[in-house]
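Have a look at the structure below before the remarks.
Every protein chain except one is present and positioned as in the full complex.
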Amino acid sequence: MLIAALRKELLLQWRSRTQIMAVFVFGATSLLLFSFAVGPNSEALRLYSSGFLWLGLLLSSTLTLAESYAAEMENRALEGLLLLPSDPRALYYGKAIANWLQLSMLGIALVPVMVVLYDAGTTDLLRLFAIILLGAAGLSAPGTMYAAMTSQARAKQTLLPLLLFPLIVPALLASVKATSLVILGDPMRQLTPWISLLAAFDAIYWSLCGLLYSRVVED
Amino acid sequence: MSGGVVTGGWNFVIAAYTVTFSVLFIYGVSIVTRLREERSREKEEANPQ
Partner (left out) sequence: MKTGPAAILLAIGAYFGFVVAVAQFHGVSALALGLPSGAIATLAAGCGVAGAIWFLFANDQADSSAPWQVMAGLGVLCLAFGSYYGLFVAPPEQYMGEVQRIMYVHVPTAWNALLAMTLAFACAVIFLFKPDYKWDSRMEGAIEVGVVLAFLLCCQGAIWAKPTWGVWWDWDPRLTTTAVLLFAFLGILALRRFVEDPARRAIWSSVATIIAYVDVPIVYFSVRWWNSLHQQQSNPGTVSKQFWLPLRLNAFGILFLMVAFIMIRAQLATLRRKQEMAPPLPEVAELGEAV
């Protein structure tokens, strides 16, 4: 059931790959703009690079999350899906995993842009990618949930970031901190607590949103 | 800080109390007015002469 839902989502994403390309360009543009906010100070840019990377990913995520329900809203397809003898939880997890994969890919694709613009490279790519995977999971679990509500409400473009941004403050904080520890070095061994915080956030919201999702779509 | 005593500061105290009570007062008045309006509208709709 979950596999079928996930396959459907991935197929939809594959068909809208130009959209994904556009979101990547949007994220890269925002990374470029952040450097104008700081000015041509390469030391400061390197220092704040992880914050910029995550803000770029966060801004892009509102586009991809809202887009993930666009197909369902056309021709009231969501109601049709709910009529199938399937668990809405499978629907949620399929969508959340698809969003997670997409956001992780986006984050990993933004890393070279960050390295070029801010001179913030690292050889510890394995850890960096692990943090991006965990952080993207923290964005996609509540994001998929809120997108389900806001895609059916008025003023959806405003509402999704309004609800999502305050909620993911801890995930953002932990991701930024962990990324900057990987890039700038970790003399105090602080990386593990931040990664465990991120993992705890993911665990709480992946389970809580899965529990509550059926109430949101069935009424 | 370094353990020093904060001297003066009455203006901050007055500011804090003023902000607190004016926000509470304005909010209270606004919801009571909204409730009155809603009540009178309900009554009008119940028996429109």
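Note that the chains are named A and B in the order they appear, and that numbering of residues resets to 1 at the start of each chain.
Convention: contacts are C-beta pairs under 8 Å (C-beta built on N, C-alpha and C of every residue); 3 or more make two chains touch, one makes a residue touch a chain.
Fair warning: this is a prediction, and the values are worked out from it, not measured in the lab.
Looking at subunit A, the residues touching the absent chain are 142, 145-146, 149-150, 152-155, 158-159, 162-163, 165-167, 169-170, 173-174, 177, 193-194, 197, 200-201, 204-205, 208-209, 212, 215-216, 219. Taking the whole complex into account, subunit B touches the unshown chain at residues 1, 3-10, 12-13, 15-17, 19-21, 23-24, 27-28, 31-32, 34-35, 38-39, 41-42, 45.
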